[in-house]
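What follows is a set of notes on a single structure, which appears directly below.
The complex is shown incomplete by one protein chain, all other protein chains being positioned as in the whole.
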Amino acid sequence: MTPSSTPAIEVRNIIKSFGDMRAIDDVSLSIAPGVFVTLLGPSGCGKSTLLRTMAGFITADSGQVLIGGRDVTGLPPNARPVNMVFQDYALFPHMTVRGNVGFGCEMKGLSAQAREKRVDELLALVQLPELGHRYPDELSGGQRQRVALARALAPDPVSLLLDEPLGALDLKLRLDMQRELKSLQRTTGKTFVFVTHDQEEAMSMSDLIAVMRAGRVEQLDRPEVIYERPVSRYVAGFVGAANLLDATVESVDGDEIRIVSGAFSAVLPRSSVTSPGSIDRGTNVTLLVRPEHLRSSAQDGHTLELGGRITELTYLGNRVHVRFQTDDGRSLLADALAGDVAEIGERFTAHLRPGALALLRTSAEEQS
Amino acid sequence: MTRFLVLARRFGPYRAFSDALSMHPGLRYGLVAVLPVLWIVVANIAPLARMVLISFYESFPLPPGETPTLTLAQYQAFFERPLYLTAFARTFIFAALATALTLFVIFPIAYYISKVVPRDKRLRLLLLAIAPFWISEIIRSFAWILMLANRGAVNSFLMWMGLTGRPVELLYNNISLTIGVLYLTSLYMLLPLYAALEKIDDRLIEAASDLGALRFTILRRIIMPLSREGIITGCVLVFLLVTGLYALPQLLGGPSNTLFASIVGQVFSRAGDSWPLGSAFSVILMGVSLAFVAIFMALFQSRRTRA
Partner (left out) sequence: MKTLGRLTLPVYFWLFVAYLFLPLLVMAAVGFRDSNFVAFPIQAWTTRWYQSVVFERDIMSSIWVSVKVALGATALSLIIGIPMAFFVAGLRGFRRAAMIAVIMLPAFLPVIVAAISLRMFIGVLGLQTGIGAIIFGHAVSTIPFVVVMILTRLGAMSPNLADAARDLGADEFIVFLRVTLPFLMPAIFGGAVFSMLLSFEDFVRSFFLGGFEPTFPVLLFSKLRFGFDPGLAAISTMVLVASIVIGLYAERFSRRRQLGNSSKIVALDQR
């Protein structure tokens, strides 16, 4: 990931509209070789459109697509060295597994021998060496998924583009496939661009996550940064469980910011601020409090307190999710140790450490 | 073949062309659309337009150098001859009756195959019931002639049983015509009805009978409304088929029940200036049949079928 290395995939200022709707609104991304990147966002945020623009199925209104440093903006999908795994796998139903996996090599004009050898390699890689003669409709969902992966990897692309490929699988299979995908990415060393709306999936697999919203990339960073230090209220709410408290800046004093949120007030270090833009007296801000930041017992540095009446308890083995209502009427979620919590209706006091919290500027449209 | 096409991509102009096709779905679609659009104009629209035009001519072909004058004379001729009008009226009455009869006869068949028979046997029975329809109208008419003729199978059987001393007149009248027409129309009613009935959830019928509905009530309140689409489609197909019947009535019907299509054919094939008159008759037949169908569909389809 040195600055001098050529990005595997780079898009520059891509804009794409469908009618009045702007699906991609001036997106630029640079993806280093060998990285697992996830485009994350709700449906309609433009993530699939962006992926399809990289693959060449969609021609952008303006902007450039570069693959391995080469400008492929004007090239059709069949001339781009990237391959796609589709949500419905799109396996050719009239070809055997071998026929499917070998299709890309056939298109490259490889000799029959070389092709067979390559097919054998890939079937071994996805652990389906004995199913080559089967037809797609004779395979289970997970097996189809692997064939689709093998087929996309066979022509040795610069990068693999995966369009919600796990969406059709049931939960257990999905978790298995997440692990396998990740390990496949490590063994092949290829760049994976993965599209999903499932934030847990994104968190567990990715080296980098690009959170998208309304055709723009809101934040591109490592999963833990996205989680701990989101740049906007939208990102904070989309990734993981979050208590978002509306607050106002009361004073800024050197490195210390004093905020007030209803009956609650706190002094936070300036490093808590994760969103761009200046924070002054009177700025509307959002305080991000993750449930695990709300501790049932105070430890070192837990200088803040939030209390209320317990309204809901969800037991998760050794932990318990506590929903409680503060005296000024807000409903918060805390993640507590099972032994520490009383009954519904009783009081609950949560302790927090100021340094763990994130402070975000509230944009005009997010103000309630 | 694929190998050849893969190799062809090394050839610049071909590659440029195929890349252009890949990059521009609009271009692709335009190329695909050329032949169909041409065909639709030439085969589906132009012949009818020409027929309508010719129906307003005084004579056809035009003498060389003469400009055509448009006239309504051919349409007037239709109204002046009672022979034409009666045949025309008879055709539509007959078509309506035949449609109702077909619906009445075929509905229980479609119901039996789609709702009573176990699922795995349905297709077999359906194929059994539609197999004869792969056969020419003429062969089927021939088969019924052999059945109904004076020395045909039915009369021979009746006489052998001693039920009658001499042959009963079965052929060349309304009986034979009706039997033969029903034989032709069954399929066109059966398939849409079957498709519609098959879709009705059996649990609806069970639910209705649970609630104490009588069989007739279930039929009237549940099955008939839900199979309305199929009934309409079947009736439209059968009605249009019967109004256009040409060969079968000539083989099985008698002189007293000539249908209008035969008259159109005769008028058209008559020597001399017959195209304009034949065209006018065709236009009338087409216009009135399609109008009938449109009215029928407007009457029954406008109400909502599904809740």
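Quick notes
Should a chain be cited, it is by its letter among A and B, assigned in written order, with residues numbered from 1 in that chain.
Following the convention adopted for this analysis, contacts are C-beta pairs under 8 Å (C-beta built on N, C-alpha and C of every residue); 3 or more make two chains touch, one makes a residue touch a chain.
Source: prediction; values computed, not measured.
Contacts of the undisplayed chain with visible chains (whole complex): A, B. Although one chain is not drawn, the whole complex shows that of B:Leu48, B:Leu70 or B:Leu97 it is B:Leu48 that touches it. By the touch definition given at the top, chain B reaches the unshown chain through residues 1-2, 5-6, 9, 15, 18-19, 21-22, 28-29, 32-33, 35-37, 39-40, 42-48, 50-51, 54, 105, 108-109, 111-113, 116, 123, 125, 127-129, 131-132, 134-147, 149, 151-153, 155-157, 160, 183, 186, 240-241, 243-247, 250-251, 261, 264-265, 268, 275, 278-279, 282, 285-286, 289-290, 293.
One chain is missing from the display, and on chain A it is touched by residues 55-57, 76-79, 82-84, 86-88, 90-94, 103-104, 107-108, 137-140, 151-152, 155.
By our rule, only the chains that are shown with their structure count from here on.
The mean-CA centres of chain A and chain B are about 58 angstrom from one another, to the nearest whole unit.
Per the touch definition, chain B reaches chain A in the complex via residues 2-3, 6-7, 19, 22-23.
Residues 59, 74-79, 106-109 of chain A are the ones touching chain B in the complex.
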